[in-house]
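Note that one protein chain is taken out, while the other chains of the complex remain in position.
Think of it as A and B in the order they're written, each chain with its own count starting at 1.
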Amino acid sequence: MMRIEIVKRPQHSALFSALSPFIALLLTLIAGAVLFSILGKNPVSALYSYFIEPLTEVWSIHELLIKAAPLILIAVGLSVCFLSNNWNIGAEGQLIAGGIAGSILPVVFPDFQGWYVLPLMLLLSMAGGMAYATIPAYLKVRFNTNEILTSLMLVYVAQLFLDWLVRGPWRNPQGYNFPETVQFNESAILPAIWAESGRAHWGFILALIAAVIVWFMLSRTLNGFEIKVLGRSARAGRFAGFSAGKLTFFAFLISGALAGLAGIAEVSGAVGQLRTSISPGYGFTAIIVAFLGRLNPLGIIAAGLVLALSYLGGEAAQISLGISEKSARIFQGIILFFVLASDTLIYYRIRIVSRLSDTALKGA
Amino acid sequence: MTMFEAILLTVATAATPLLIAALGELVVERSGVLNLGVEGMMIMGAVCGFAAAQQTGSAWIGMFAGILAGAASSLLFGFLTLTLVTNQVATGLALTLLGLGASAMIGETFVGLPGVKMESLYIPFLTDLPYVGKFLFGQDPIFYISILLTIGVTWFLFKTRAGLTLRAVGDNHTSAHALGVPVVRIRYLAVLFGGACAGLAGAQLSLVYVPQWVENMTAGRGWIALALVVFASWRPWRIFAGAYLFGAVSIGQLHAQALGIGIPSQFMSSLPYLATIIVLVLISRNKRLTLMNTPTSLGKPFVPDR
Partner (left out) sequence: MKKLMMALTMAASFALAGSAHAADKLKVGFIYIGPPGDFGWTYQHDQGRKQLEKELGDKVETTFLENVPEGADAERAIERLARSGNKLIFTTSFGYMDATVKVAQKFPNVKFEHATGYKTADNVAVYNSRFYEGRYVQGVIAAKLSKTGVAGYIGSFPIPEVVEGINSFMLGAQSVNPNFKIKVIWANSWFDPAKEADAAKALVDQGVDIITQHTDSTAPMQVASERKIKAFGQASDMIKFGPETQLTSIVDNWGPYYVERAKAVLDGTWKSHNVFEGMHEGLVVMAPYTNMPDDVKKLAEETQAKITSGELKPFTGPIKKQDGSEWLKAGETADDKTILSMNFYVAGVDDKLPQ
């Protein structure tokens, strides 16, 4: 009879702190290889098309950046939330709110053009995301309402609202009554980083900037300290004179703003018009990214790229090996499990004890 | 069958999966564990229930397969959160994501196949009673299980010694441990029960509600079940009321559409979600009520010291 026992380490292990994401990735690769073998595919070529093939061409790397940008932007914001124990899982809704708010100028005032349009759109999108994130924050602080549930319910509401908007008032009058808005004018399009080689737009740069700023805030400012203290223990935070309510607002506002920014980056950079659905679940995948990046904004950049790769790899594997795209989603679930499990190693020692030695020990 | 009775039946079918999954989660949370993976366990129950029924031709086998699949998924959650003491919120989310992905993969070959429908009860004379016959005596077996579960969970939690122990673990795991209560083992059992319930709720979807398999067919019902637990302030009978209220709102909006009242359908479709938010706010506003019933150790990790 075997038993797993865990013992708290006197202090957390710096070694495992650095290693745990890699352990998780390695375990995921092994699990993936097993999965592909069960499916009757050559695991080596499957893993090749998943994780290497998309990186072998320049255009595909551009696509990787496009896919990673919203994931990183959202996850960076979520890291502030999660570190401070605010469980915002409605980033998808905040992304949509940002996408809608940011599209007001090009859709409602298409004749309003100039260099200032794009910055205004970005600001509006952040305001939209923030406004939408304020709802669960306010309900949590004022009425003690569970933010997990309210933020999630608001996702459905936002999706339906966007659907109504694009099918109704904002529909392109010249578009055969199909559900899409007008194409954004030139000055409302987020430009490409390097147009000659591929489609990647400035959304990725924005994501990098956001990650660095939030990293600085978390690791070098009093604000960051407050977040971490209150996140670990609300009581300790109160003794130190920090206000949990204010912090809740702060965390939700940051993550709402970044999710909103991700929304407009997607709409204006990658698509060029508002449609009835603008995100294939980035707000949810970003939760994985945040944890895979160990809630550290710099780690999140790497994590966002890895997750983005799994999407592209899923397509490559579909084309070259006929592997179902569902495998990509399993990968994403598995990776989060392994990340969480590996994190245990940071704070705990794991011992596998057999019953026999246990009783022997007690006898002695 | 009168229109009223017909609507009542439709509401019951819509409410049953919510009720069952929420009752399971109630027991889990009463033991101090927050499992946000209800959606994931539910969808696993739905796909495995469908697959087993489709292969064997028996809806009953399907139902048990669904229960097993839900319980097996919850074991994964239990191992991570109880043995490896990982963050419960994050692990629950991971379980949901994994469940949605894995079920899509398992179910790939079953999409579009006609399923096996669980037969409804028919008792001559009783089922034919006017007004209430169909509702009381003419529904599917899982409906009756859900009623028995509501009664059973109430009785277990508040009338048995084991229920008392479970609540003690949820309220203060440190003192329960000091008294010699096997905290981790009790929580494992609670998590397993919650998983089995979620699996059963999922099986209801793919065997009774719509006898077929489609990706994401739970469509957020697991999350609604989680909301119901808070809504009910951890009381089984209030979960019953909440599930039927939610069912009535979602069916009601379709009837309103069919009557042609001319409000955009998107607004009607968002009503159930908005109603949930409003009710959650109303419930949690009353601090005394929530504090009295909230398991104090909810979501907190527990490592027994040796």
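Heads up, the rule we're going with is that contacts are C-beta pairs under 8 Å (C-beta built on N, C-alpha and C of every residue); 3 or more make two chains touch, one makes a residue touch a chain.
Because the structure is predicted, anything quoted here is derived from the model rather than measured.
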Task = Decide which residue listed in B:6, B:148 or B:162 touches the omitted chain of the complex.
result = B:6
Task = Among B:124, B:180 or B:262, choose the residue that contacts the chain missing from this document, as touch is defined above.
result = B:262
Remark   = Per the whole complex, from B:143, B:156 or B:209 the residue touching the absent chain is B:209
Ask   = Which of A:141, A:160 or A:261 sits in contact with the chain that's absent?
value = A:160
Query = For the full complex, which residue in A:278, A:300 or A:345 touches the chain that was left out?
reply = A:278
Task = Give the residue, chosen from A:44, A:108 or A:353, that touches the chain omitted from the document.
result = A:44
Message = Which parts of chain A face the unshown chain closely enough to count as touching?
response = 42, 44-45, 48-49, 52-53, 56-57, 59-60, 63, 66-67, 160, 163-164, 167-168, 176-180, 183, 199, 266, 270-273, 275-278, 280, 311-312, 315-316, 318-320, 324-325
Task = Determine and list the chain B residues touching the chain excluded from the picture.
result = 3, 6-7, 10, 14, 108-109, 111-112, 114, 117, 205, 209-212, 214-215, 217, 219, 250-251, 254-255, 257-260, 262, 264-266, 269
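Just so it is clear, only the chains that are shown with their structure count from here on.
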Ask   = At what distance in angstrom does the C-alpha mean of chain B lie from that of chain A?
value = 28
Note = As the complex stands, chain A meets chain B at residues 4-8, 82, 87, 89, 139, 143-146, 148-150, 152-154, 156-157, 160-161, 163-164, 167-168, 284, 287-288, 291, 324, 326-334, 336-337, 340-341, 343-344, 348, 350
Task = Flag every residue of chain B that touches chain A in the complex, lowest number first.
result = 36, 76, 80, 83-87, 89-91, 93-95, 97-102, 104-105, 108, 220, 223, 226-227, 230, 264, 266-267, 269-270, 273-274, 276-277, 280-281, 284-285, 287, 290, 303, 306
